[in-house]
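A selection of the complex's chains, in situ.
Lettered A, B and C in written order, each chain numbered from 1.
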Amino acid sequence: MKLRKITDGVYEVSILNATEEELEEINETMGLALSIEEMKKMQEFFREMGREPTDLEIHAIAQGWSEHCSYKSSKPVLRKYIFGIPSEHAMIVMQDDAGVVEFDDEYAYVFKIESHNHPSAVEPYGGAATGVGGIIRDVLNMGAKPMALVDPLFFAPPNYDGKLNPGIKHPRFLLNGVVAGIRDYGNRVGIPTVAGMTYFHEDYVNNILVNAGCLGVVRKDKIVRSMVDAPGIKLVMVGGRTGRDGIHGVNFASKVLSEKSEEEKQAVQLGNPILKEPLIHVVLEANDMGIVYGMKDLGGGGLGSVVGEMCHAGGVGAEVHLDRVLLKEPNMAPWEIWVSESQERMLLAVKEENLPALEKLCKKWDVEMSVIGESISERRLRIYWHGEKILDMPLEFITAGVEYDRPFKIKKVERVQELPPEPKYHNVFLRILSDFNVASKEWIIRQYDHEVQGRTVIKPMQGIIGFESHGDASIIKPVHSSWKGIAITTVANPHIAKLDPYMGALYTVDEAVRNLVAVGARPSSLSDGLNFGNPEREEIMGEFVESCRGLGDAARVLGTPYVSGNVSFYNEAFGKNIPPTVVLMAVGIIDDIRAAVSSDFKRDGNHIYLVGSTAPDMGGSVYYRVLGAKSTVVPEVNINKTKELSEKLLKAMSRGLVRACHDISHGGLAVALAEMSMGGDVGAEIDVGAMQHMRSDFKLFSESPTRWICEVSPEHGEEFASLTGAVRIGTVSGDSLRIRDGARWLFNVSVEKMRTVWRGALRAHLG
Amino acid sequence: MKVAILQMEGTNCEEESYMAFKEIGAEPEYLHLNLLRPGMLEDYDMLFIPGGFSSGDYVRAGAIFAARLKAKAWNELRKFVEAEKPVMGVCNGFQVLIELGLLPGTDGISDVPEAALATNESNRFECRWVHLKKERDSIFSANVPDRIVLPVAHAEGRFIASPRVIEEMEAQRQVVFRYIAPDGSKPDYPWNPNGSINDIAAVVNSYGNVFGIMPHPERAFFWYQHPDWTRIPRNRGDGYYVFESLMRIIEAKNR
Amino acid sequence: MLKATIVVKLKEGVDDPEGKTIKHSLNLLGFEPVVRVNVARHYEIFIDAPREEGEKMIEEMLRKLLINPVIHEYEVRVEEI
């Protein structure tokens, strides 16, 4: 690699006459993670310019073209299926860092989900904490006050006893570290973690997934765009200083994990919530004062992507003086400053006359700021270093990036289902209750402050104080003077998606709807977190395409758009890929939180109804996993039915007919009943004889979609059944769960016993 | 009644607290530690230190907040307390008051801490609701029913002090709330969520004007903040009554 | 330049939940012979001051911020570097 020093820390790199091997060497040495075609495209560009690039220019391009920043593999697919689903209420969709949707006449809600998988695999505590920090900034930069966090997590089982590949940490260590990281960051910044999920599947052993979502609320007239659309606006960095930490995080996220990842210390950061907390105050107070012209957070890609994208979006250019950036350590090279992904930083666009007001705010909160440049009318990027121009390129070239129509292959799985003999119900039920995907997540949930800010009116754990069990969605009440609420849930079902990614996606959307409707909320919009393996493999790309097709088909029928999202590829390690993991953060609206419904049984003597129909499709079910039985026949989702039934149920709820409601998911009917019993500390007598005719075990443990259990007081039973077509399956009563199929008793387990098993299973392997 | 709600980086329950004071007709104002100037405290009738993670609770919960407040305004703070104006700290605020030596305050004000709020016995941050029994009336508890529920959310809430201090506190009836099991019996974990000696959840100093409480009354101000409101109808949240107790002083002020 | 190494421990008799939790985890991981774990906080503080002044400062830091005498004891080591 041939270099020529231009000034301190800046080199000219000879690429004009480089051979293919030399380009490859430059790519490797500089850690660019580009393909050879991309290297050639860059070479072509500078040949046209008639000069050699600086190292800064090369890094800037590599960053702009990375998978993480450019979505080069996913864009064409997303465009085809996910983007542009019509909606009345969506305001800003898939444009800025987070989606914006109307809440009421005055307010909008803002949200997004994002992955932080690779950093968390390497350093669980810091990776998870900075994942939370990053997603908060995405919401904050729309001018919104962050009000809720969610944390869908995916690990191998905590009792995993197989061999671990070199450099791979045990799932227990990872789980403990991740939970601690989310807890310490979320709690310290004072944003409640109101929902999440904790999912176990052996295929995450080499590659855990840590997704994080944030929701905020903003007055419509205070929404800030991530763009600058006029020249002469000052660009101000606010918050943390810039350091060598986090260099190349973006390229890291676009690379396959390997043994060497352990050494990539530079991509690891711990995050500083005590810098973020006052930064949030500064940003929100500045926005209230009306002095924020535009704003974007510094996330993946650092200063480089932010300046580029902000100005590009507004049709202007920028001039930046890198020597004005405040540094953590001296002697950083300009390219390092440009690509560093140090945490807790925001870029504000501010008119010159408003700078003093911003300075005053920063002083009050003890937050640092620095004016690093300004927008210019020419659509170019110019960077200076102590007065010397060291980058001069059209913005278009850096930000537009590349796109690939990657080849894909859709694998068809033959539909087969073993029929094991009928089990001992009592034993198998308790084994299901202690399955890690069913067992209580209380140990995790309570380490997160889910009530700070005082808005959480339906909590993640529901029921009698001290006896609470799982709920389906949480509700926050964001505006003091209004009864309107926002319901939030997260869902994923990798076991089903692995067998059939298309149906898995439909199932996931269906479960999102189920969870929101269960608390009485109308589904409003979605954020999609798409976690996949290596897209350069055709089968993986096939899983991605099929998942997106499913997501699109489902959401179009429901009228719930994807307003933000995130794609994480290259979740591959040691040649193994994760199962296709579509995570949804779903938001619903409830007009009056006083009508919200929780999952715990309320009163002895009330009637129990099953809404929806059950099919004997056991593929992906907890029951078959517990038995070790094989089925590839996944539950079939009819999304029109999802829509129809959920509307009926919401109607019944709005009439006040429903005392408790829980959707049926992992573990089937029996688990849903158990959770409702434990939360209310009361038993139930159930007869599944009224359900469609099939094996009793399938009635109890099938995970068919679009089903809920509802508790209804006797006098409302008839009205409820005629509205929803539900069948009555039993009565709230006693202190045990007693289930029969017609004349035949299946099991009888005390609430106390269920609670001990359900609470203890996962707990025994944690902290 | 003008209430100063102290803020610094990492305090984060100030908005709920502000709203609670507003709702009972007080005049709350945020006062950032960085903006605190000599003579400022005098203008207020009450001082409130909210919950949160001041300075990340690095070193020890509340320690940095206390040290900085002490460095800035110790004499004024002493005067404020000696004038018997109310001072209240919730959660992190309670930790600050302990670190300042304003609580337990068995003998007024102490220059060194005489108690500690140590790491929970469970070794975990825990967000959960607890049952409390009121042990005595005070300006902070006069209107509170004998039994209430409130949420806790902390990692360091285990009240510890020497046997002598505990004895004095008990003799002077300084414990305002104790954790209790739902059936009224002595609480084990999780009913006593942190392992506090004598199940202590809230204390008042010997003058009766400095009050510290681990659970969060400001998070239970409205009925719909209770976790079991879908089961049990209420008109107000249980925490409301703590603030309502303070209204007496407001009314006295207004007269 | 001074480097002060300060170890802040819980006093004997004050329950150490963190130590207990780690002991428990170690036992679960198969390290049965572990009978006790104590956890302490360890600070390295670098001070640009002459020795005597620095030592006085450390005393003061301990008193003002780093320890709560009700539960903590400490060890200090100061070196010139």
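To be clear about the criterion, a contact is a pair of C-beta atoms (placed from the backbone, for glycine too) under 8 Å apart; a residue touches a chain by one contact, two chains touch by 3 or more.
Nothing here was measured: the structure is a model prediction, and the numbers come from that model.
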{"item": "Labelled copy-number formula for the complete complex in this structure file", "value": "A x1, B x1, C x2"}
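Operating definition for what follows: only the chains that are shown with their structure count from here on.
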{"item": "Whole-Å gap between the CA centroids of subunit A and subunit B", "value": "36"}
{"item": "Distance from the mean Cα position of subunit C to that of subunit B, given in whole angstrom", "value": "29"}
{"item": "Separation of mean Cα positions, subunit C and subunit A [Å, integer]", "value": "39"}
{"item": "Sites on subunit C at which at least two other chains make contact", "value": "21"}
{"item": "Multi-chain contact residues (two or more partners), subunit B", "value": "123"}
{"item": "In the complex with subunit C, residue positions of subunit B that touch it", "value": "59-60, 63-64, 67, 70-71, 99, 112-116, 118-123, 158, 160-162, 195"}
{"item": "Subunit A residues within the subunit B interface of the complex", "value": "183, 187-190, 273-275, 277-278, 363-366, 446-454, 456-459, 461-466, 468, 477, 480, 593-594, 596-598, 600, 602, 660, 680, 767"}
{"item": "In the complex with subunit B, residue positions of subunit C that touch it", "value": "14-18, 20-21, 41, 63-66, 68-71"}
